[in-house]
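What follows is a short report on a single structure.
With one protein chain held back, the other chains of the complex are shown just where they sit.
Entry: subunit A
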């Protein structure tokens, strides 16, 4: 159980490693989807090519976009791109890095689909059956005598064994073997090309711009983690806010009831104790609120998080974010000498 939790936490800790897991799953799902999908060539002259092109291209597009949609970094990229600079400069290199890393991972499932489709051969057979060289493979002498539409109609039925009626012209197995051969050759070439490309990109990249790459990688991880931590902090704050709100509601009830008791004519019972001192648990909750105790302040905080992100510089005295509106947090940090060294990344 502990191991499961550790793995789960590891995968979730970093968006990139989580996405690697998702990519693997999607690649497997893509292969499984292809084998579960029932390929159904129409065997009609005009429709064959359209159907095959659709099956070869639409699912990869769907898988690519699905890979991007499932990646939380997409909205992070869009936010980072659209945010006003505020007090933190924007770095286009970081945005480019994020986009490249997302696109690379999202391309894996479509490549698997295209490779599996070509290696299987049904799609290629359906698309190019009308383009088979009849003169070379079948009874070449009979072919010129046929009008073109009739030839097309005959050849379009090659992928469908149960309705093929052109054996006198061209044996069906010959055509099927021929086309599947070409399809498999194309498939293996495609696989070889993509793996070669991936290998070249991966091994050659460190020769160029390694320093810039390291910086972009660091700051893109930073943005991801910062966003996650901000969401977690907001959730914690909302929980503490709700707890204190409900406690205050019960205390207010209590207070009103006590007021009622002291007004009552039956004053036999001694007056209840004065407003109860807030219990220890409440103090802890109030600290979690970090001084933000009403709706307006929280809204201003969220607005300034988007409009004016804090600079990437810790330990420097900052002017109050919201002027007089700050509801008072902890004690101010002591004034520091402005250091001559600050890391500019």
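In this section, a residue touches a chain if its C-beta (ideal position, glycine included) is under 8 Å from a C-beta of that chain, and two chains touch if they have at least 3 such contacts; residues count from 1.
In the analysis below, contacts and distances are computed from a predicted model.
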* Structure fact -> Of the listed "Protein transport protein Sec24-like At3g07100", "Chromatin accessibility complex protein 1", "WRP73 protein" or "Calcium homeostasis modulator 3", the name UniProt assigns to the chain that isn't shown is "Calcium homeostasis modulator 3"
* Asked: Thinking of the whole complex, not just what is shown, which of A:31, A:49 or A:74 touches the missing chain?
  -> A:74
* Asked: Of the residues listed, A:131, A:185 or A:253, which one is in contact with the missing chain?
  -> A:253
* Quick one: which of A:31, A:169 or A:298 touches the chain that's been left out? -> A:298
* **Residues of subunit A in contact with the chain not shown** => 1, 5, 37-38, 40-44, 47, 51, 54-55, 58-59, 61-62, 65-66, 68-69, 74-75, 78-79, 81-83, 160, 162-163, 234-235, 238-239, 241-261, 263-266, 269, 272, 275-276, 279-282, 289, 293-295, 298-299, 302-303, 305-307, 327
